[in-house]
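A protein chain is absent from this complex, but the other protein chains hold their places.
Coming up: chain A.
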Amino acid sequence: MSQFAINLIFVGASFALYIGIAIWARAGTTRDFYVAGGGVHPVMNGMATAADWMSAASFISMAGLIAAGGYANSTFLMGWTGGYVLLAMLLAPYLRKFGKFTVPEFIGDRFYSSGARLVAVTCLIIASVTYVIGQMTGAGVAFSRFLEVESDTGLMIAAVVVFLYAVMGGMKGITYTQVAQYVVLIIAYTIPAVFISLQLTGNPIPAFGLFSEHTESGMPLLAKLDQVVNELGFRDYTADVSNKLNMVLFTLSLMIGTAGLPHVIIRFFTVPKVADARWSAGWALVFIALLYLTAPAVASMARLNLLNTIYPDGPTADAIKYDERPDWIQTWEQTGLIQFEDKNNDGRIQLYNDSAEFAETASQRGWNGNELSVNNDILVLANPEIANLPPWVVGLIAAGGLAAALSTAAGLLLAISSAISHDLIKGSINPKISERGELRAARISMAVAIVVATWLGMNPPGFAAQVVALAFGIAAASIFPALMMGIFSTRVNNKGAIAGMLAGLLSTVIYIFIYLGWLFIPGTNNLANTPDNWLLGISPLSFGAVGAVINFAVAFTVSAMTEKPPKEIQELVESVRYPRGAGVATGH
């Protein structure tokens, strides 16, 4: 059977499963649509949260980023998991007790201000829309490679599938689909990793293989990798970083951004009890960790495998001939994600670090510049081919990558549509809307959001990498501090909250725009995006944490200078702190 047919079977079967689940879990009420009826078991919810959270970025890009950056990019591992500790202790149980459908609703009620609710809705929509673009383009790339269709066609297929199960089932359909998607994506991620770990270290568990012995050389795997990259002029894989402030702030931004992303928070509204929200965060992290503990192993092993493929006789000997390159390089050359240019016309592929320090060694070896550019994203997708794994593993990876992109897209689309139908339409435009009318409005906004996301996925605004920084920056600097102050302070009032959110949001957005261009329009940046220009060496990606501090400071100062919140609000704050009497989540 051809690889194409195998891919088709794996992807087709997984899609049939998702749609089957959606038909079984149709939403009949707004409670079904927004919070899946409120009866999801914590372990089940943990699994759905894991699929919701782990996007195309976690599945496809993260291992590649770590492979390229080594120790320095551990920030993604710590940052994208550490937020769950904050969720479990600082947000999820109290928001569950508050018992409403959406995040802006809590902010609007707690700060007794429709202005605060509108600011929150705006932040939510900007953060979620920017984030969803990446998921749609990710799905397009996976489709075009594995199903051999145009990337736009692939995107359309993905959109139709999401439309079918998200619009029909709402949160209820999405929850059970995400459980299935989690199973697909974790199997797809671990099976190739187990094979590769066995090949390189003889250890079947990749997370342990990372710290085991490299069978071929008898050295520890990481020491071997350090040695190989060193020979090619790269920094040691495990080398420490010099700018620790930036590493700390980047990790912190990713943590509080994770805890502040609305599509993750609303997952905790679906469990029956407050205690379940706490357990559920733990289960979510267990399921996330299964992938996140494997990812660093995949990263180092893939990097080693790649360099061994290019330099079969070691990094100081001759590289392979271009004509004798393996099939997977040819396949990926067609997608443009691998590019080769024979700069010294020796017919061989040289891959090394084209830096000033290494220039002398390179010219001694007759090298005339790095000849192979490899996109980070192919590491996971091409891993099975690099390690010569059987064709069905490739089909599995295709289904897993799509599951990761689609589950996150669905979660984001639900957060967007509930903000529009519940916070904008029912909350401000037409409060008297009937239950049926609101459910219809929710489905229509979901459909519109899918169309917009698909269009943006086909015509990405050319800043796909930067938008993730923006989404995290906004969540970290505006939503997370507002929620935290809403729970932990009885003193912060409406004026303080609005001033704080605006200050955090604007400072972060402006800092990002100064380096990356106003509204990301190329050429409009005021300063070049290099470490020398950054304020105290803080990169635009890491500024969300600073924005959050600004938010807290402004909110407390303004609140201290203005009146106390009304008595009933102080009582509301105290009531969310105690689990008793939580009841079910409602919209009224």
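One rule holds for everything that comes next: a contact is a pair of C-beta atoms (placed from the backbone, for glycine too) under 8 Å apart; a residue touches a chain by one contact, two chains touch by 3 or more; residues count from 1.
One rule holds for everything that comes next: contacts and distances are computed from a predicted model.
The unshown chain of the complex is recorded in UniProt as "Sodium symporter small subunit domain-containing protein", chosen from "ABC transporter permease", "Acyl-CoA dehydrogenase", "Sodium symporter small subunit domain-containing protein" or "Putative enzyme related to lactoylglutathione lyase". Interface note for the absent chain: among A:A13, A:M219 or A:V451, the touching residue is A:M219.
Only one of the listed residues, A:A88, A:L351 or A:V393, touches the absent chain: A:A88.
Residues of chain A in contact with the chain left out of this view: 66, 71, 74, 77-78, 81-82, 84-85, 88-90, 93, 207, 210-212, 219-224, 226, 238, 240, 244, 247-248, 251-252, 273-275, 278-279, 281-282, 285-286, 289, 292-293, 296, 574-575, 577-582.
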